[in-house]
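A single protein chain has been omitted from the complex, and every remaining protein chain is retained in its original position.
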Amino acid sequence: MNLTQWLPLAQTTENFWRKMPGSTDLYIWLGVGLLLGFGILFLLSMVPSHLRRWVVVTFTFLAGLPYVLAYLWPKPIAMDVATQLPNPGEQVGFLINAAIDPVGKLTNILQGFLLGVGIFSLLRVHSMKIKRKAENYGFSMVLIVCFITMATVGFGDWTTRTFQDPQGLLNDPVNWGFFNRANDLLFEGIYQQMDAAMFSMIAFFILSAAFRAFRIRSVEATVMMASALILMLNLMGALTFVWGNAIDGLAAQTGNTFLLNFKLTEMANWLRSNMQIPAIRAIDFGVGLGALAMGLRLWLGLERGGVSA
Amino acid sequence: MNENQYLLIKITVGVIATIGLYSVLYRETKVYRFFEHIFLGLAAGYTLVATWKDTLFNDWFVRMFGRAADAATGQEAQVGYWIYAALLPIGLMGYMVFNRKHNWMSKIPLGIILGLWSGQQIQIWWDTWGPQIYATMKPVIPTTFDSLTRPSTLEVVDGRLVPIPDAARLAEVNNLIAQNVYASQALSNLVFVLTFVSAFSYFIFSFDLKGRFLTGINTFGRWMLMIGFGAIFGSTVMARFALVIDRMSYIVNEWLQVLLRGGA
Partner (left out) sequence: MSGEQYLDSGWIGTAFTLLVVFFILFNIYRANKGAKNLFIRRIAGLNAIDDAIGRATEMGRPVLMVPGIGALDAISVQAINIFAQVTKTAATFATPVRICCANAPVFAVAQEVIRDVYQQAGQTDKFGAETVQFVSDQQFAFAAGVSGIIHREKVAATFLLGAFFAESLIFAETSNAVGAIQVAGSTQSTQTPFFIAACDYVLIGDEFYAASAYLTRQPVLVGSLVGQDWAKMTVAGLVLVGTLMGSIERGQAATMVRVDGENGCVWEQATPAEGQTGPVKKATKDTFMHQIFNPCIPKAWTEVEREDKPVEGAAAEGEGE
């Protein structure tokens, strides 16, 4: 087999894996693919319980393998995919690298399919409230109505824009139909505003949290809030301006440029670049190492909790 | 209904929704509850549509069915990969989570997602951390004691601070700065390295830190972490206030403006 047939060279030519859009061939093979998937599903459903863990571990391992191989196998040097073909020795490396893109998309696709699991849970919680006529069940009805309306209107808007508007006329509100108008009202008019409102509420919470922290419960909290204070003062434009000018004047008067280091911006920068950066780097490095270790345990099926239980 | 009237309605409902959510700052009431459920419903509907149009349609559906050539846009035909059809049943296994008998099968798509993530971690680990480890190795010994602090590129001319006017001398100063580590810089770098190492040592879990020196480093590390956290706290506060100001401006400026225009 010529490895290069896998490469994204000529997307317009057919081979075993890819067929012309709209061709009978494609539909037949799509059926084959679907059957294959359901066949796997059926076979898996018969796996005896003591082997189940191993099935899950195998799938997990195979999913992670391309990335690990891509890391260990040398990547072709400075190759121009559009005009060059890999040398025989490079073909494996190139193949692995070409596989990374579609493999990476798998996460998005599977997450997309799984979204329904979440939505199902949400609707189940609320429909049960309605069924039981639990306290406040009216609000659950509001939620379900809003969900159905937004989904319908959103799909309506997407279909008209994607399939019925090749010239892009719908970019101008004058040409909007019902779905486009309704989507704009629900999404831009209400949803986005609620999103921004919730986000901005953090400012109030930051005040109350800072107030409690400033009432100083420990030496550590004091250290933290003192450093916070310097940074906050630095962000107050008027104060930095006045302070900076005073320092400039003093330095010009005395001819001592070292004084310039005592500007608020300089002090804040010093604090940031010599204390914040290394401290945060130390934390993040530990977290990264933890992620690597956990990734390794999940990948090799060593983790007893989670999915490989 | 003309465009102005529509805009008025649109912004008015947005303002009402904003105030409705803000009401929770006072107390959780039926008003908040009503708007919260609207928000959750809209979000669920929006997510469903967004997942389809941004992810599943492009990454799955179009790859599977291909795309016919489009004469209008000059887009070439795109072939379809039939194997993508097999992903649907694999994705559907996730729904087995609600099935009492076959619920273990839901772990297969979840395992695949975790496997992909894990493989990536191994691939990207060094690319993320290698350069940072290197960047932490800063020179901590001064190379010159001609001056304790870095020479300034500024000078006082007519009572004002300006960059050194003499080009040759400016180049000389810049050359000195490039080649040397001054005591003040070395001290800053030492603070940097010590902060990193002490904060780092705080996260060593499997050694019993005994003795004054080791516990001292540990405590120092925690203090350094707090200074770092404080800096983050301080820098974020202002950004958050900008958000409230933006909301106030939306309610006061935009809404009132359109209200006046709509009424006119």
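Going in written order, the chains are labelled A and B, and every chain counts its residues from 1.
Rule of thumb we're sticking to: contacts are C-beta pairs under 8 Å (C-beta built on N, C-alpha and C of every residue); 3 or more make two chains touch, one makes a residue touch a chain.
Everything numeric here is computed off the predicted structure, so don't read it as measured data.
Visitor: If the hidden chain were put back, which of B:Thr18, B:Thr55, B:Gln78 or B:Gln121 would touch it?
Guide: Candidates B:Thr18, B:Thr55, B:Gln78 or B:Gln121; residue touching the omitted chain: B:Gln121.
Visitor: Any idea which of A:Gly116, A:Gly138 or A:Gly249 touches the chain not displayed?
Guide: A:Gly116
Visitor: Please identify, in ascending order, the residues of chain B that touch the omitted chain?
Guide: 21, 24, 28, 32-33, 36, 39-40, 42-44, 46-47, 94, 97, 103, 106-107, 109-110, 113-114, 117-118, 121-122, 125-127, 130-131, 133-134, 136-141, 143, 168, 171-172, 175, 178-181, 186, 193, 196-197, 200-209, 225-226, 228-230, 232-233, 236
Visitor: To test your reading of the contact rule: which positions on chain A touch the chain that is missing from view?
Guide: Looking at chain A, the ones touching the missing chain are residues 1-2, 4-5, 9-10, 12-15, 71-79, 82-87, 89-90, 93, 107, 110-111, 114-119, 121-122, 124-125, 128, 194-195, 198-199, 201-202, 205-206, 208-210, 212-213, 221, 224-225, 228, 280, 282-287, 289-298, 302-307, 309.
We take it that only the chains that are shown with their structure count from here on.
Visitor: Return the distance between the CA-based centres of chain A and chain B, expressed in whole Å.
Guide: Result: the chain centres lie 10 Å from each other.
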